[in-house]
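One structure is given here, and the rest of the page talks about it.
Every protein chain of the complex appears in place save one, which is left out.
Labels for the chains are A and B, by order of writing; each one numbers its residues from 1.
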Amino acid sequence: MTVKKLTKGNIALAEGAIQAGCRFYFGYPITPQNDIPEYLAKHLPEVGGTFIPAESEIASINMVLGAGASGERAMTSSSGPGISLMQEGLSYLAGSEIPGLVVNIMRCGPGLGGIAPTQGDYTQAVHGGGHGDYRNIVLAPASVQEMFDLTIKAFELADRYRMVSIILADAMVGQFQEPCRLTPEKPIVMPDKPWALRGRQGRNPQLLKSLYLGPGEQEAHNLDLQKKYAEVQKNEVLCEEKFLDDAEIMIVAFGTPSRIAKTAIRMAREQGIRVGLLRPITLFPFPSEQVRAHSARIGKVLVVEMNTGQMLYDVKIAAHKDAAISFYGRPGGGIPFPNEVLAEIRKALE
Amino acid sequence: MYYDIIMTGFGGQGIQTISLILALAAMKKDLEVTYLPSYGVEKRGGRTNVYVTIADQEIGSPISNTPSALLALDLIGLEFYQDMLEKGSLLVANTSLIPEDRIRVKEGVSVLKVRINDQAVAMGNPRLANMITLGCFIGALPVLAYADLEAVIGEVIPERLRETIPDNLRAITRGIEIVKETR
Partner (left out) sequence: MNRIFSRSECLTDTPTHFCPGCTHGIAHRLVAEAIEELGVADRAIGIPGVGCCVFLYYYIPIDTLEAPHGRAPAVATGMKRAQPDKIIFNYQGDGDMAAIGTSEIIHAANRGENITVIYVNNSVYGMTGGQMAPTTLLGQQTTTSPYGRNFETEGYPIRMAEMLATLEGVAYSARVSLHRPKNVMQAKKAIVKAFEMQINKMGFTMVEILSTCNTNWRVSPTEALDVIENEMIPYFPLGVFKERTGKDFL
């Protein structure tokens, strides 16, 4: 039997990073993710790793760029205000195709906001943030076990596609505790990185850059990136599909709202209301095909988020044209309780 | 089974300790468990609010506004949460610190009033109040058995306080007895 330990989400993530072979962490303190740097400051040196308390989030992400360009698994973590500062670096990492992991344990905004759980950074993570036509791989854990497993997955995907992976978790997932298996599901394999800059010895000089000034060069580079993103969309979608077979309405939710939805679904089914759940685990690539297929069959969709409707747009784009889509959201640190979600389910079914 | 439990009081009452014992004991029994110790702004100002959910099936929400049980160790905590209690749920109220006339729960909520601090003093150590509370809880709502708590208490009590374990166990037993005496 696998040994499980009662573990806090942020700690599971940090331990997952170490087990994934990440040996470089750079970061600047911000609540509610400080458990991550504190854990890594203590435990990275035990495995020969490097922890730098960087002077800013701007420096942190650029240190990730330097270590990532060296072919190493490197990461940083932060929350809203810090992630905003990293957007410049994220764009450069995308443009120069350097892999890395960025963790956003979301706090509410705009501005300094507050430290309560929220999902207000969905659009920033999934659709932009930095300048240019680029994507990040975005993974949304909803349990402590996923904080561990998806961190490992995030490094694997980042290396495979030479992209930045973002773990987008709300503060609830970061702060609560669950029994967790703290060993990888399968052995960690470190891929070869012939593109890494390690000195030109034995080969021609190499270059990692995002500046293309020649005629047509930048367009060609962009089209290559898009080809890669299409591959990611084709191969890497992850989602949980639950109770959908007999459902008369489908909830789409990620992270903590998906957990709350599960309780609401249990309550609903006790009352004979057949509700199902589609939980995107990857936000990019978004499970558009699954949303389309289920919404075509079920017809009614309720999107639940801890924001004013950000993933909602992706659901609307993906859903079947005849599907009726409703939304329930609590922004700014408001948490939708199960009975509130149940009330929304009833409303949507009227 | 599916129990979502809220424990509320102020820092120093030992709520973190008893909630962790409960969570670990549930885990050891291969039950599903989520555990959210005091979080965020609520932690400032010395409040302690803990959510523990224990179930034999997948747990959805780690928080609840319709808890199966509320353990209120002071008046502020009681007043914040008592309206959430629905018919069939349990309130354990520490009437050493809560005036009885402030308890106003809906009909059908089972209320256990215990002067927990006084009981602890009677046992010779006011710091045993948290364990008496834990005993009262499992006495009133058999989520877990005494033996389950006994099996994990050593993991929770720090090394330097090891010699207090027998007293703590006695206090849990006392809590269970109090429930029997009350009913």
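Basically, contacts are C-beta pairs under 8 Å (C-beta built on N, C-alpha and C of every residue); 3 or more make two chains touch, one makes a residue touch a chain.
None of the values given here were measured: they were computed from a predicted structure.
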Give the labels of the shown chains that the missing chain contacts, considering the complete complex. A
Out of A:206, A:226 or A:308, the sole contact with the unshown chain comes from A:206
Options A:67, A:83, A:116 or A:157, residue touching the unrepresented chain: A:67
For chain A, which residues touch the unseen chain? 24, 26, 50, 52, 54-56, 58-60, 62-72, 74, 88-89, 92, 96, 197-202, 205-211
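To be clear about the criterion, only the chains that are shown with their structure count from here on.
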From the mean C-alpha coordinate of chain A to that of chain B, what's the distance rounded to whole Å? 35
Where on chain A does chain B make contact in their complex? 4, 6, 32, 114-117, 171-172, 175-179, 256, 259-266, 335, 337-339
For the complex, give me every residue of chain B touching chain A. 2, 20, 23-24, 27, 32-37, 39-41, 51, 58-66
